[in-house]
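Following: one structure in structure tokens, then a few remarks.
With one protein chain withheld, the remaining protein chains of the complex are depicted in position.
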């Protein structure tokens, strides 16, 4: 399941709900990743734009990949401002055995970082600044300027 | 921190406490692993013996290794009976960045499986049976029979 | 008419234009100097499917989306 929330995530509540969801499904391993906004460079918060239609497709493709390995994925992300020391991102894998869970959480989180259609801004003195230098181009970027060679 | 509990773990409570511990320490990534007892082969529970003195040393060595990478580890394990569909094992990594956290949780959980001085029993019809075929010999096993060649 | 949407930090409202394919969209968008600097780093989706070629026909009501570099989490 993909969940989007305005502002910071209620991490304990989401964790508990996900855990309960998996409780009676005979998964032996449950791994969660929580991403928290770090205090650095005077930022007071991060802020996020999310493009849900493409994010949902990206997530569904991952869910199918996970299901083929007997696993199940969960994800939650914030929209808008998320203050320093609170959390903007959670991902989880359930699987019968630990190896698949340990491998999937790594692959899923890394691919999320590279391909999820989400834009990050530093909030400094109340102003939102696109985190361009930490952002990654999606596959096919530049197409409208260069054409396809 | 290493925590041992009689019976099944209160997963939500431990998760929440660990998360709060890390809240103000500027870690950007927090990963938890939860191991849950699967229903298979008519078992009604697993049961565990733990040898704490060596487990604590093993954990402290891992904690030092984690600290050198800027990370921090947590672990909780059950002693005694843990019913099917409840949890006996939790591990967690906090780290500033995600790569270290993703690598450490994998290394830590795998090394735990190979080296933690814990013995597992299937509980079937109220009877405790050593899970010998799923158990792994520690380094140096056989010394007292074969000597050291 | 096709609809062009600019996501995230581009900070520009949607446009409508006549275009039979993505090449025509590219040609039109390149005329906008402000936009030109984004084109080099944006990925493109047609009806929410990322595409890797300009060789794509468009029909009435299609949606073309520009996605600048991403950073979730």
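Just so it is clear, A, B and C label the chains in written order, and each chain counts residues from 1 on its own.
In this section, a residue touches a chain if its C-beta (ideal position, glycine included) is under 8 Å from a C-beta of that chain, and two chains touch if they have at least 3 such contacts.
This is a predicted model, so every value here is computed, not measured.
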Displayed chains that the missing one touches are B
Touch assignment to the omitted chain, from B:29, B:45 or B:116, lands on B:116
Contact residues on subunit B toward the hidden chain run 35, 48-51, 53-54, 57, 77, 88-89, 109, 112-121, 130-132, 134-148
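Throughout what follows, only the chains that are shown with their structure count from here on.
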Note: subunit C sits from subunit B at a C-alpha centroid distance in Å of 50
Rounded to the nearest Å, the gap separating the Cα centres of subunit A and subunit C is 24
Touching two or more other chains in subunit C are residues 73
Touching at least 2 other chains, the residues of subunit A are 35, 109, 113
